[in-house]
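Please see the structure below; I have some questions.
Removed from the display is one protein chain of the complex; every other protein chain stays in position.
Take a look at chain A:
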């Protein structure tokens, strides 16, 4: 039997998202080839904030929810190799509200997660770098800006 807390909460999240979500964002459960829906894996797209290096990009993000959701946060991933100081090489986003020992609370919604990650794009947390690209951010800003812009282009909205 399927269902339970995680699935029930995700159904609520889905309902809330359909009712109201930030402009330009996409978030929906994965649909398999046979037409079935995987409610515990959501494919999302984040628009880059206007007026930033990220403007014009639609950045793909996946949320993977466990059976322990919402007690535990989902795993939030960009594509592997995503260029950002707080994104690990495999794509995992390092953000305090996604850390069960720090800021995660079961009441945090999918919308709040996505808005939080969008905010992180242009405001990396330098206290908690996840990879080497933070050095560019600190010491070689032109290089950092250039790489981000290239990446934004690659993920440009249609």
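Going forward, a contact is a pair of C-beta atoms (placed from the backbone, for glycine too) under 8 Å apart; a residue touches a chain by one contact, two chains touch by 3 or more; residues count from 1.
In this text, contacts and distances are computed from a predicted model.
The complex includes a chain that is not drawn, and of the options "Peptide chain release factor N(5)-glutamine methyltransferase", "Cytochrome c oxidase subunit 3", "Trafficking protein particle complex III protein Trs85" or "SUMO-activating enzyme subunit" the UniProt name matching it is "SUMO-activating enzyme subunit".
One of A:63, A:114 or A:133 touches the chain omitted from the figure, and that residue is A:133.
Interface with the hidden chain, as seen from chain A, comprises residues 1-5, 7-9, 11-12, 14-15, 17-19, 28-29, 31-32, 34-39, 67-68, 71-72, 79-83, 88-90, 92, 94, 98-102, 106, 126-136, 138, 147, 150-151, 154.
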